[in-house]
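All protein chains of the complex are present and in place, except for one that has been dropped.
Lettered A, B, C and D in written order, each chain numbered from 1.
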Amino acid sequence: MSWALFIVLAVFTLGGGLAVVATRNVVQAALALLVSLIAVAGIYLVLYAEFLALVQVLIYGGAIVIVLIFAIMLTRNAEYPRTSDNRQWPLAALAALGLLGVLVPAFLINAVRGTTPSNAAFTDIGMSLFTTWAVPFEVASLVLLVALIGAIIIARSGPGEN
Amino acid sequence: MANFDQVALLLLILVPLAGAGLTMFMPGDRPKDSWYFAMFVGAISLVISLVIFARYDYEGGGFQFTRVYEWLPGPMDISLSLGIDGISAPLIVLNGIVLMGGVMISQNITYRTREFFVLLLALAAGVYGVFVVRDLFFLFFFYELAVLPMYLLIGVWGSSTRFSDFLRTKEYGAMKLILFLVAGSILIWVGILAVYVEASGQGDGTFSLQRLSDMAASGQFDSNFQKMVFPLFMIGFGSLAGLWPFHTWSPDGHVAAPTAVSMLHAGVLMKLGAYGIIRVGIFLLPEGADWWMPVLIALGTVNVLYGAMSAMSQQDLKYIIGYSSVSHMGYVLMGIATLDRIGMGGAVLQMFSHGIMTALMFTLVGAIYDRTHIRDITVLNGLFGRMGVTCFFFAIAGLCSLGLPGMSGFIAEFMVFTGAFRTHLWAAVLAVIGAALTAVYILRLLARTFFGEPDVRWSGLSDAGVMEKSVAGAFVLVILFVGIWPEPVLRVINVSVPTIPGV
Amino acid sequence: MQWAWLIPVFSFAAAPIIVLIGDRLPGKGAVLSIAAIAAGFVFFWIALFGWMGASDGTEHCYIAIGTEALTCNYDRVWFNAGLPGLPGSVQLTWGFFIDPVTIAMLGLVTFVALMVQIYSLGYMHGDPRINWYFAVHALFAASMLTIILSDSFLLLYVAWELVGVCSYLLIGFWHERPAAREAAKKAFIVTRIGDVGLLIGILLLWHHVGSFGITDAFQAVQNGTLSEGVTIAASLLLFLGAMGKSAQIPFHVWLPDAMEGPTPVSALIHAATMVVAGVFLVARAYPLFEAYNAVPLLVVAIVGLVTALVTATIALVATDIKRILAYSTVSHLGLMMLSLGAFGYTAAIFHLLAHGFAKALLFLGSGSVIHSTEKQEISELGGLRRVMPITTIVFAIGAASLGGIPILAGFWSKDEILQAVSHGRNPVFIVFALITALLSALYMGRALFATFFGRLPHELEHTHESPPVMTVPLMLLAILAIGFGLISWNWPGAFGGFGYFVFNHKPHGFEFTWWIGILSAVMAVGAFVLTYLIYEKGSISLESTRRRFAAILRVVENKYYFDEIYQWTIDRVVLVVANFVGFFDRAIINDVGINGPADVVRWAGIKLRLHVTGHLYSYALAMVLGTVGLGIFWWLYTS
Amino acid sequence: MSLTSNLDLLTPEFALAGLAFLVFAADLVLPEGRKNLLGWFSIAGLLALIAVSVIMLWGVEETLYNGLLAVDDFSLWFKVLFMGIGVFIILSSMDFVTENLEHKGEFYGIVLFSILGMNIMAQSRELLTAYIALELLSFSLYVLAAYARDSAKSNEGGLKYIIIGAFSSAILLYGVSMVYAVLGVTKFEAIAAGLATASEVSPSLWVGVAFILVGLGFKVAAVPFHMWAPDVYEGAPYPITAYLSIGSKAAAFALVLRLAAEGFVPVGDRWEQWQLILAVLAALSMLVGNLVALAQRNLKRLMAYSSIGHSGFILAGVAALSLDSNLPSNGVMLYLVGYSVTNFVVFGGLISFFNMTGKEMMSDLAGLGGTQPFLAASIAIGMFSLAGLPIFAGFAIKFYLFTAVADEGFLWLAGLAVFFSLVSLYYYLQVIRQMYIQPAEGEPAFGHGYGYEHIDAAHDDEEHDEDEHQQPARRYGAAMIETYPALGRRPSITILAVLGAGLVAVFWIGIYPSPLLDTIDAASRAILG
Partner (left out) sequence: MVDLVWFQLLSAALFVIGLYGVLARRSAVLILMSIELMLNAVNINLIAAASHMEGTNPFANFDGQLIAIFIITVAAAEVGLALAIVLRMYRSRSTVNVDEINLMKW
């Protein structure tokens, strides 16, 4: 059962990912990304990380992809919606395969033996987030703040622009 | 005076350094003030150096005026450890004399005078530093400090020259000089690191020359290690000493440099290299030194002959003297390479003698160039009629250079020959032949430049100025004094030469 | 006698004083210089009598090993090379010793120098740099005396070089003249080549003897410390120095050119004193030369003979009066060397002295001519006896003496040499020596008659005799040129003759071999008669002879092309090598060896910077490659 | 013990965040044109915080939040350094901001946030905390790099920076995930324990460690992760270029030091194997940075490559870290201080020059030695110091660091470093040459013209001499003042403060770094024990 689910989700994840990097249409790429991200949320569910799945759907599906699509709309130009790979894509493919060639054996040799996946309580996560991980949490909020201010400063139209 | 002894060497470094610092605050629009002040500083440092030399107890020998200031204790063990022995004592006097002379004849520096003297004094401080410290770190520190101002001194106040078939800009000369010297110093640096690591491997990481040389003396440094590291010092310090084939910075640097800088450069700076070979190379790596000495003496011999041959083919006064420096530093290197009591003493005396002599030559070339704006000996002719005193002094310098008895050069070269004769007969023979070659180019220079029909172009020329005359006169006196009665200098040198390992 | 060191010191002290404040001294310093050498001359007598009064037992005096002569030795420490007391250190001394050769030379040098300096007062009168002239003269005299007195090879070398410099400065005294400038340079450099040998020889001796002392070296030879090879090598090296200084072939080329200097200088330095230093050196080191079967002496003899003969022929055809004298000097130096080489030690020293007086006289005489006429080509001169009687007489005395006219000094000394050669060497040597003697008389006669006899050129009719300050020294020298030979005789009384004074190993009396004496006397007289006929009477014309020997004549007139060979060597070998080294230094070492790596580094920088393409994706690619690499290596390097 | 019982130890961080908020708030009420006050306010705040931190935290050695954060001498030392850097950066940017940027108020606030990020980086002992702090710094820098909105170069630099930055974060995080997957921990100490005992373990652990290093390598601009640096440096506003090369690098090395010292060095044998890889990275960085810098004409770009080269030197120190000796870590920290103050001197001069002329090419500097002697002298001293010449900080720090490297058995690396110091001297000297020797536009060079071609002119030497000696030569670079009147004025007080303080520090470190080294040694002991 979980195998089947895993395979389906994996196919969607990777397929979406491949579509993102292969399609010549930017909007399609964004949609493919959405597919992939949702599938990843599914993977989280398989791993009993319901909270993360929720976060994934909300933030990625609900926020990031939307922002990306906005960006695509805002940056349309003559070649829109078609886009293509740059000149070094064969090298890129080789490099990527090379990395895969490192990663796959690294994972396979002496593979980590995990226990059976199990659930984590929301409350535990919450407790931990606000006790042990309080500092990263605070800092993350500052990161968001900086990003926000920065985005405004940079993207806002200047006096001479419309 | 006991109090003076305590701080004498520190003062020696600090006086020019502080002088440099204070000169920075001299009024920029009154260049003479900076000059006066620099002369004042130079005079003080000269007096201090002379007093130290006079107070050096040549019967006791060893290191005197020692003082240790903690700098960085702990595993690195660096301290500002001061002290002079008979090898460095004459050299600080040399620096004092040449510095004073260089400052005195720099009255014609009207362009950015203040900065000029700041750099000149800083250079002198570096040179003093090298001669008086007994710590590898500080030796290297001051060594680089002495090299550092050269770039600007040549680059800003130097001159470019177009020769018939090539151009030597001051930028080129300055850049080559500093890159070359720093290139040499990186070898030294690596060598120093290697020595430290070796000492540290013995559980006694230190930069103290005293302790390191004690370790070396007790045979704690592996012999193969010594053989591997010694060439670093030999070539590194050697390039500052003009060791062939790492000498080409020297003539080009001289051609580009202003007079005072040439004086200090050839007079003192090149000696740092030779001094370094002795103080660092031989003291710390006696076995390595012993093993490499045949190479060094061969190169030194090449220096002598090659420098002389090159000088013969030159037309520019400064090139000739530059190559003659290369040739004469060859004697120093040979003397060191003999590892012979007399040869080594000769090398040290030759450092002193050549320093004075070459400074004298550059003073006079500067005087000539200032007046004629020409240094080409095929064009200069018959200056004697107009610049008699200059010519007279130049003749003395030239004769000293070709090893005429009665001049300091003879004593030194003679001692080198004797030393080499005992250890490397062939080298001694070649060196004597080199001395004869010196006569060829020196006489050619004298004949072309000073003798011959007086030229109408020189009708309006004046002789060297009071400053130049007095500086040159003082140099000549030193040359003659040492040439006729070398004992006061030699007895100081003699007492320390036997302390050099392997001698 | 222990005050003999003052002999040079007077002059040494005078030199710097004249340089510094000569302008304000009487005679612009000339008086001081003359006073100094005069004092030296006085002290010479003191030394002479001191030595005569000394004996083996006197303090500092002993019978020297090697020379077997009474020698008095005094020295002081000069400087220490190396720490005293440690092995391998050397203590160098200022020291002098007085032995017969020293005394003989002292007499020659002080006297001739005194004469020449007095003469110079007249000759150099009015020269703007007269103080400089006398300063160098003083320095020269001092250095020359030091050579003579020196008890160590080192001090000898020191003084040796100093006289060389003085010679250089005085030859180039009129440095505005390019010829003088070049001659000075040539003189210095050529002698310097010999000095290389000298210095190496000295060092070689020191290395094996352990001391620079001359007598120490003799001792080492005696007791066998010096091996045969070393002794011979050292002797030959010393002889090399002597050849340079004494202008032996092939180093003779500088001496004729040195005549560019003022004539008194030629008289003093290039005739009477400095050039004989080489002969003196060989004489001084004679025990070395004659040790181990005297191999070096054969070399000395051959070189001397060749020099004597070759330069005599040149003297015969030279046209400049000073050059005739110069070549004659070289020829006579050759004879002295020949004599030394033929074991004629005493004869050589004797001839050295006799020749010194005579040649100084001749030069000063010619100087008198030049001073008055300002000409020195013999073809432009002639008949001067009518206007310059004193000069004519003294010149004639000098010429006759040197030409070997009997009872004059030169006759006796030359005779001594010929005799020594006939005893000591193969008959070939005596044949050529006799030819040289004949030639000597011929060119002397030629110089004499061509200059002072014959027709007085019109423009010289108003020439006057030189002032007394010049003629008086001439006359004094002339007296010696006439009578000096008599000291060789076996006089009754304390002085048994020169052979009892200056000798090698054992004193010997005056000897005279009749056939040599008569033969040389006949040749000399015949030669003078012949030249008289040619130049005064004009009854013999040389034209046909000239034509017949045109080819040989050309070679001889061109001085056997020695100068050309030297010039060729300098131009084609030395300068080419020097220029090559200069070029090599700039083009190979600097431009390739030094600039090359620098350019390579800079070029590498320029090329390497292209890797930052400006494209984002290539930056990312580099990162990925780095990541892959790092991952692989990290993995592999972890065990 | 509660997790937060000693929360007061974080007072400086909270106060710093508060300061930033205050700045943002004050920005809203301050009129345009008085925004400089924010800068002064930030400086005052930072200085106060330095004092507070030193007083409060000196000698304290505690951990917070289950070991996520450390409050020890190491973090204190770096905190002081970072806040000091902040002071300098704000001082040197005030003129620039006033003249060249919009949104002047936020600038200071973001700088303060970035300093907060750096402070936390120095304190964190856990990968995620470190990562988040790093991101706080990075985000601030992304914003600051792109701050000059109207400059195409600034935009481009910002874009390249953020994309490559995000890319490298992804790699770093992947590494974190792999390490976590194998060891189950993210705290440095625990990682060390895990690494030390791991046997028959999935090699993804090693690859993960390598990935983490890639992320950090990006941050310090080590070759081959350096290529963003020149572009970003060139594009960024001038003070931010300085900040990138000083602050960002120092912070990254603070993290690297702690990670290596607490996470890797105790591993023992394995660390000794890894040292070699780091050494190679260091060597590559020196090579590429210094060689490519030779060919640069743009000053910012030159400084970028130079900073890559210096990263190589520092990385050499990191590679030499060991438990036996504090020397390498001392060396790294000393180098960071020396490098920072030196760079402040250089950048202070360059920024001031830019403010006056708006030029940033090397050739534009011609004549500066005459027009602005103090600026030129400062830049020259800075350049000499960077090249490692004595009396200046550069010599002492290089000597110390290279000695430490050599002492740990990397003599070859030290030799290489020394060699590349020589190479670097060449391009630093090029700058000095421009300022002092090269003739400025429209004027002949001093000292030229007495060559052989002037033989014929020898007869009118007298007049020549008159000219030269009587009339002082026209001031060197005078023509530049006519083009840029600002060059004739004195540099502003803020720049003078930066240069003055910087020069004092440069000389102090160069001549007597011993007291500084005492504090550094304490910091080293905190991480290496």
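Convention: a contact is a pair of C-beta atoms (placed from the backbone, for glycine too) under 8 Å apart; a residue touches a chain by one contact, two chains touch by 3 or more.
Predicted model, so just to flag it, every value in this text is computed and none were measured.
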| item | value |
| --- | --- |
| Which of D:D72, D:E135, D:E262 or D:D407 contacts the chain that the document leaves out | D:E135 |
| Residue of D:E13, D:D231, D:D364 or D:D521 touching the missing chain in the full complex | D:D231 |
| Chain not shown, touching residues in chain D | 128, 131-132, 135, 139, 142-143, 146, 149-150, 152-153, 155-160, 162-163, 166-167, 169-171, 173-174, 176-178, 180-181, 184-186, 204, 230-231, 234-235, 295, 301 |
| Contact set of chain C toward the excluded chain (per top definition) | 609-610, 612-617, 620-621, 624 |
| Residues of chain A (touch criterion as defined above) contacting the omitted chain | 2-3, 6, 10, 13-14, 17-18, 20-21, 26, 29-30, 33, 36-37, 40, 43-44, 46-49, 51-52, 55-56, 59-60, 63-64, 67-68, 70-72, 74-75, 77, 83-89, 91-93, 95-97, 99-100, 103-104, 107-108, 111-120, 124-125, 128-129, 133, 136-137, 140, 143-144, 146-148, 150-152, 154-155, 161 |
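Rule of thumb we're sticking to: only the chains that are shown with their structure count from here on.
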| item | value |
| --- | --- |
| Centre distance in Å when chain A and chain B are each reduced to the mean of their C-alpha atoms | 69 |
| Mean-CA-position distance for chain D and chain C (Å) | 75 |
| In chain A, residues with contacts to at least two other chains | 102, 106 |
| Touching two or more other chains - residue numbers and ranges from chain C | 598, 618, 625, 627, 631, 635 |
| Chain D residues touching chain A - in the complex, by the definition given at the top | 3-4, 10, 17, 24, 64-66, 68-69, 102-103, 106, 109-110, 113, 116-117, 120, 128-129, 132-133, 135-136, 139-140, 142-143, 146-147, 149-150, 158, 178, 181-182, 200-204, 206-207 |
| For the chain C and chain D complex, residues of the former touching the latter | 598, 601-602, 604-606, 608-609, 611-612, 614, 616, 618-620, 622-623, 625-627, 629-631, 633-635, 637-639 |
| Residue ranges of chain D touching chain C (in the complex, touch as defined) | 159-160, 163-164, 167-168, 171, 203, 206-207, 209-211, 213-214, 217-218, 223-225, 227-228, 230-231, 269-270, 273-274, 276-277, 281, 288, 291-296, 423, 426 |
